[in-house]
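Of the protein chains in this complex, all but one are displayed in their positions.
Chains here go by letter, A, B and C, matching the order in which they are written, and residues are numbered from 1 within each.
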Amino acid sequence: MSDARMGDLTGHLELSAPASVESIDLTHTLLEHLWQQNPQVDPACRLRVETAAIEVMANIVEHAFKHDGSLAETRGSRRLTTTLGVHADGVVVGFCDDGRPAEIDLSTVTMPDETAESGRGLAMALAAVDELVYDRRDGRNYWSLLCAI
Amino acid sequence: MSDARMGDLTGHLELSAPASVESIDLTHTLLEHLWQQNPQVDPACRLRVETAAIEVMANIVEHAFKHDGSLAETRGSRRLTTTLGVHADGVVVGFCDDGRPAEIDLSTVTMPDETAESGRGLAMALAAVDELVYDRRDGRNYWSLLCAI
Amino acid sequence: MIEFDVRTLESGVGAVTPRGRLNMVAARQLKDILTTLSSDGVHQIVVDLAETTFVDSSGLGALIGGVKSTRQMGGDLRIVRPTEPVLAVLQITNLDKILRPRDSVELAFHE
Partner (left out) sequence: MIEFDVRTLESGVGAVTPRGRLNMVAARQLKDILTTLSSDGVHQIVVDLAETTFVDSSGLGALIGGVKSTRQMGGDLRIVRPTEPVLAVLQITNLDKILRPRDSVELAFHE
């Protein structure tokens, strides 16, 4: 994340991987590693971060490269960078991808009714963490979330 | 790895993490993810890559930052980048760190006798893979290994 | 990573146990399992969440999809023994009514 907020993070992790569903598990594993290194983060906060991070990442993987042609053609060229760290105030996770802009207004997101089979992801992410920001800069998408501790 | 060899790797993984023993397990997990994504890499080759990669990384973590002051002082500022990928000819793993130069001549490394409790790492790495290269450039250490498939 | 255990109880109820994280990759697999059960004529399904360490919106979507398709055939999909993180997610998404947790695989359809 080229976000100033990551600057004072010691011991952060940064992973660049294909923007594929298979990479989602890797992010989850990195989060579990982060919890091991930061036992001060309590279980409730861990779950909140995991929920928001996995939802945001799933959205990027699903939507950010939608009109890019077949997976086979672009395999490996669709990349996603995940940055994770803990600082004094909270847990921070950032995602950066070079897919299409997310046409989305986070302020209008609501939880769908109980029979919906999709459309719940961003509402869950927003409900889970204290801050969720989407930003488009220099042809890239930046998502960042903060869970205060 | 700012190595041309990584250029044509599709689906490679790149992790930047603290240069700590705890990060070694992360590299191992990334390798296991790589095997899942590349079932064509046979078990023998997997083990060879794991052996060499873990030995090289352990050496960096143990030796490259030795005279840098206490761990507490430098915590988080000692970083290590690991790049892993599979291309048509083989599995490639690269490490980059900004520690002190490795005063080591790989051509003189031999396997110690059976009662030695240390000094076996680089010999194992060399025995395991087809290519192991150490390079110092621009104030950084670059290690890269190749296991042909 | 996830593994699924699928079996049929003596009562004819299908029992699915996801072990691990029920995320997007796993949700696709769960959907396939539920579709196969349905085409085998199994419309009473218990999903045992005792070893499901995490669920995301796609996992929830697969479960809701199962509730809807089984009910259309006069059956149901019921969950049992959710772990703490899974229960917390059911609560923030208001799904703890349509997916009301039961106590045991055997009794899920005898309450």
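A few remarks follow.
In this section, contacts are C-beta pairs under 8 Å (C-beta built on N, C-alpha and C of every residue); 3 or more make two chains touch, one makes a residue touch a chain.
The shown structure was predicted, so the numbers you read here are calculated from the model rather than taken from an experiment.
In the whole complex the chain that is left out makes contact with B.
Among the residues B:51, B:83 or B:144, only B:51 touches the chain that is left out of the figure. Touch with the chain omitted from the figure is made, among B:30, B:61 or B:86, by B:61. The set of chain B residues touching the chain not shown comprises 21-22, 24-25, 28, 43-44, 47, 50-51, 54-55, 58, 61-62, 111, 114-118, 120-121, 123-124, 127-128.
In this text, only the chains that are shown with their structure count from here on.
Looking at the partners of chain A and chain C together, they share no chain. Compared with chain C, the chain whose C-alpha mean position is the greatest distance off is B. Rounded to a whole number, the gap between the C-alpha centres of chain A and chain C is 26 angstrom. Between chain B and chain C the centroid-to-centroid distance comes to 42 Å (mean Cα coordinates, whole Å). Look at where the CA atoms of chain A average out and do the same for chain B: the two points lie 28 Å apart. Residue numbers of chain A whose C-beta contacts span two or more other chains: 22, 25. Residues of chain C found to touch two or more other chains are absent.
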